[in-house]
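One protein chain omitted, others in place.
Letters A and B mark the chains as written, and numbering starts fresh at 1 in each.
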Amino acid sequence: MQNEFLFVGVLLLVALLLPAGGLGLAWLLRPHKPNALKKTAYECGIETIGETWVQFKVSYYIYALIFVVFDVEAVFLFPWAVAYNQLPLYALLEVSIFIAILVFALAYAWRKGALKWI
Amino acid sequence: MEPFVFFIFSILTLGGALGVVTTKNLYYAALFLIMSFSGMAGYFVLLDAGFLAAVQIVVYVGAIAVLILFAIMLSRKVMTRNEPLLNRQWGLGLATAAIFFFVMLAVPLNVKWPLSNEVSSGNELVQLGLAFLGSYVIPFEVVSILLLVALIGAIILARDTSDVEVE
Partner (left out) sequence: MEALIHWLADLLAKWSWWPFAPAPSATVVVWLVYAAITAFVIAPLAMIVLTWLERKILARIQDRIGPNRAGPFGVFQALADAIKMLTKEDITPSGVDRIAYNIAPAMAAVAAIAVFAVLPVAPGIIGTDLNIGVFYIVAIGAYGILAVLMAGWSSNNKYALLGAFRAVAQLVSYEVPMVLALITVTLVAGSMSTADIVAGQGSGWYFIAIPLTFFIFFVSNMAEVNRSPFDLLEAESELVAGFHVEYSAFKYALIMIGEYVHMLAAASFSAVFFLGGWRGPFIDWAVQTSPLLAVVMGHVYFLIKVGFMIFVLIWIRGTLPRFRIDHLLDFSWKFLTPLALLNLLVVAFVLKLFQPGTSAGIDIPAGPLSGLYLGGWGQTLGLLLGSILVVLVASAVVKAFAHRSKDAGLRAIAAAE
């Protein structure tokens, strides 16, 4: 009949009304007195020095990178988990090989210091 | 109902793709890319492939888009550059793109695509799992080796070489 995702669309649209309605109501109710001092960025009470940028730290990027690899691994494990009841025993062996290779990847990342938050 | 939803997803996908290449702000380009990915997920939903839609969102939006945003946000020089959008060869570029577009258009219109009459039986996940570990088990294992190689390569490239310890 209809798509099972239709309710998801309905829920998203209705849920969008919450921020929209709330923001609209707040815009009606609140005062609006802009002031040059209020508009400065917050830095514990002192003036900001320099532009807004952050020193490049590789560790942030490496965590996201390792996450991509494990995310794709999880995507492959989900269909296996659903079909597990109907698979013979060697399916377990095959998935053990899959997971073992990825554990090796994690161990490599660990030894090479990629997981250190410096 | 369905053409309307398809139209909306098309606007999301194509609009996002158009936004990626035409905007000058690199950060907005990444956001438009996310919009395009979400539209693609919508297409999968329309084709009754819910699992693939979720995979698209989890992998592309959840992991790869985050990675792209990190890379953009952590490079200061990229953010402050503001070059003009077109250079002096835009005429030649337009001609090449137009020829390429018409060639790409001619291929799907002239191929007789075999349409299958199968209806999704609802247990496509089980069939996917059975296929992964049945007939396609070698590609399944090769994927894990591919991921291992990708991770090793990325770590070697992105490693902080200023203080390499030999363990």
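Rule of thumb we're sticking to: a residue touches a chain if its C-beta (ideal position, glycine included) is under 8 Å from a C-beta of that chain, and two chains touch if they have at least 3 such contacts.
Not measured: the values here are computed from a predicted model.
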Chains in view touching the one left out: A, B
Touching residues (missing chain, whole complex) on subunit B: 27-28, 31, 34, 50-51, 53-55, 57-58, 61-63, 65-66, 69-70, 73, 122-123, 125
Touching residues on subunit A - with respect to the absent chain: 2, 4-8, 10-20, 22-23, 25-27, 29-33, 38-44, 48, 52-54, 59-60, 63-64, 66-67, 70-71, 74, 77-78, 81-82, 84-89, 92, 95-96, 99, 102-103, 106, 110, 115-117
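The rule we apply is simple: only the chains that are shown with their structure count from here on.
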Subunit A and subunit B, separation of their C-alpha mean positions in angstrom: 17
List of subunit B residues in touch with subunit A within their complex: 5, 45-46, 48, 50-51, 53, 55, 58-59, 62-64, 66-67, 70-71, 73-76, 79-80, 125-130, 132-134, 137, 140-141, 143-145, 147-148, 150-152, 154-155, 158-160, 165, 167
Subunit B-touching residues of subunit A, taken from the complex the two chains share: 3-5, 9, 51, 53-54, 56-58, 60-62, 64-69, 71-73, 75-76, 78-84, 86-87, 91, 94-95, 97-98, 101-102, 104-105, 108-109, 111-114, 118
